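Here's a structure for you.
A single protein chain has been removed from this complex, and every other one stays in its place.
Here is subunit A:
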Amino acid sequence: MGRALLYAFLLLATLFFLLPVYLVVLTALKEPAKITLDTVWRWPDPVYWESFRIAWEAFRPKFQNSLVLALTATALSALVGALNGYVLAKWPFRGSGLLFALMLFGMFIPYQSILIPLFQFVKAIGLYGTLWGLILVHVVYGIPIVTLIFKNYYSEIPDELVEAARIDGAGFFAIFRHVILPLSVPAFVVVAIWQFTQIWNEFLFAVTLTRPESQPITVALAQLAGGEAVKWNLPMAGAILAALPTLLVYVFLGRYFLRGLLAGSVKG
């Protein structure tokens, strides 16, 4: 009896989580004229693959923007984070703890509280409407979380390793390059996954700081779905495209994804 109840509950929960996905795929595969509200749950007949071709054509530039944005910003912020974490964990100086704490504060602020000065600033330095402006913003506001992850990770590496290399005459960068970096792969994976999904999914900065030609896919999707008289197969196909990269990351690197999630969201 208890067991049956358990499975009934799990089945119900599974339906709650998966039915929306089912409906999205279903709608994306329907001919626009055949999307009527009373047949909404019926499987498309015939299956209309055109939606994906049209959606891909419409979204391809935005998809590319997102890809360039997320990959570049992730790479840069991982690099910055590794160096910062290395300094804070292995070369602490007087006041570095306080500076780190002040840095971490940047992780918690709602970005609405800096959005207007940020907008003015990006405009003033001529990067408004460009992908580079958005990359800069993501790298800077990513500093606290990536620094935190790398610092925590490097704190676990015994100081003796660094000390021994120093006695051998290795300098700051040589130690980083030959002792620390080879041990850093797991931290890089966690940071890369975290930053990639965050930046790919981000919306507020993207909608405030871009023009149509530099829009990431999240902005394009929100505008398409928000338009009047939409044919719903397109936003649904677009939603699948927009979700695909982060979903693939989740499916194939789920273990690291979860680790990043717990590290990032407990935040401290």
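The working rule: a contact is a pair of C-beta atoms (placed from the backbone, for glycine too) under 8 Å apart; a residue touches a chain by one contact, two chains touch by 3 or more; residues count from 1.
By our rule, contacts and distances are computed from a predicted model.
The UniProt record for the undisplayed chain lists the protein name "Glucose/mannose transport system permease protein", from the options "LLM class flavin-dependent oxidoreductase", "Acyl carrier protein", "Glucose/mannose transport system permease protein" or "Dehydrogenase".
Checked against the hidden chain, the listed residues A:A58, A:L71 or A:L115 yield one contact partner: A:L115. The omitted chain makes contact with just one of the residues A:M103, A:L127 or A:I157: A:M103. The missing chain, though absent from the display, is touched by one residue of A:S51, A:N84 or A:Q195; that residue is A:N84. Where subunit A meets the chain that is not shown, the touching residues are 6-7, 9-10, 13-14, 16-21, 23-24, 27, 37-38, 40-41, 80, 83-84, 86-88, 91, 93, 96, 99, 102-103, 105-106, 108-119, 121, 123-124, 137, 140-141, 143-144, 147, 166, 171-173, 197, 200-204, 207-208, 218-219, 221-222, 225-226, 232, 235-236, 238-239, 242-243, 246-247, 249-251, 254, 257-258, 261-262, 265-268.
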